[in-house]
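To start, the structure under review is shown below, and the notes come after it.
Of the protein chains in this complex, one is absent; all others appear in place.
Up next, subunit A:
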Amino acid sequence: MAIKVLHHGIATSVQDLGRPGYFHLGIPIGGAMDRLALRAANLLVGNDEGAACLEAVFMGPKLEFTEDTLVAVTGADMPALIDGAPVPGWTAVKVKAGQVLSFDFLKSGARIIIAVSGGIDVPLALGSRSTYPIGALGGYKGRVLAAGDELPVGEGSLATEGRTIADHLRRKPGTPAELRVLPGLYWDRLTDAAKQNFFADTWKVAPEADRMGYRFRGGRKIEFVERKQSFGAGSDPSNIVDSCYPYGSIQIPSGTEPIILHRDAVSGGGYFMVGTVISADMDLIAQLQPHTPTRFVEVTMDEALDARKARAALIEEVRATFR
């Protein structure tokens, strides 16, 4: 069983739940930007929830299947077509040998996950099949897909077609999108006005946003309190002595454009971080198109932990659909 790539979209890649454990060596966790969408897609087609899928952004690929199989498309609202006929999203759909899966224009959200029964069977690299393109690691030959590629697919299980994920379990960002943020170690570097403005302003996703970092612009410039330049720190007030960058951390180089580090993050550097987007909201970022209005909402550690519990319960409810 194989999938022939007839058209690759713009940056379609093989992703699973990533490779934790190597960030201290500079290799990020990677994996699906929208992890809930990946888990749901896999469960729909009878896979382990962490099996490798395809992640496509903004524009879907065109894929031909060499054998009968089940597929599911989750994540963004981008209508899927089999031989040109629309099929529902978030649903296990049967595809026959020789049929072609393609996509209409993206309606909302940003990234789709395409799961196929058996999973994409590329070799494991450091325990994961996820593609880390700038490190040429994992996935299909360490890169995003190109027309003419042929993807190996594993042995599928006996899942049934037509199963679907209830609408309330398909988590989507609102308008404006709200991302919950825990202020970080460098919070005191900001002036009181800057602290208020950061959370009060509506920002917009910049077109540069990608798997490494989501950049925003449109809010007021962040001003810093006076400091004595530390030994080893750069001269800009946003510089610090090099430090580790957590996933979800928000740096604001020169105080102008916040950047949230995402799955393919760099592991460290010399910019202060205003805070960190809580883990429960990282998937939402995956579904933000360029120019989406976005607000940062301040939370406490207790609120962040409650959100993590609520999110774990949501994943459990998705799993319960299949018991």
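Rule of thumb we're sticking to: a contact is a pair of C-beta atoms (placed from the backbone, for glycine too) under 8 Å apart; a residue touches a chain by one contact, two chains touch by 3 or more; residues count from 1.
Simple rule for what comes next: contacts and distances are computed from a predicted model.
The unshown chain of the complex is recorded in UniProt as "Biotin carboxyl carrier protein of acetyl-CoA carboxylase", chosen from "YibE/F family protein", "Biotin carboxyl carrier protein of acetyl-CoA carboxylase", "Oxidoreductase" or "ABC transporter permease".
Contact with the chain not shown here comes from a single listed residue; of A:L70, A:A194 or A:A209, that residue is A:A209.
The chain not shown here is touched by just one of A:M59, A:L81, A:L182 or A:V266, and that residue is A:M59. If you put the hidden chain back, the residue from A:V93, A:L106, A:A194 or A:V318 that touches it is A:L106. Within the set A:I10, A:A97 or A:V297, the residue that contacts the chain not displayed is A:I10.
On the side of subunit A, touch with the chain left out of the figure occurs at residues 10-11, 57-59, 105-107, 110, 207-210, 289-291.
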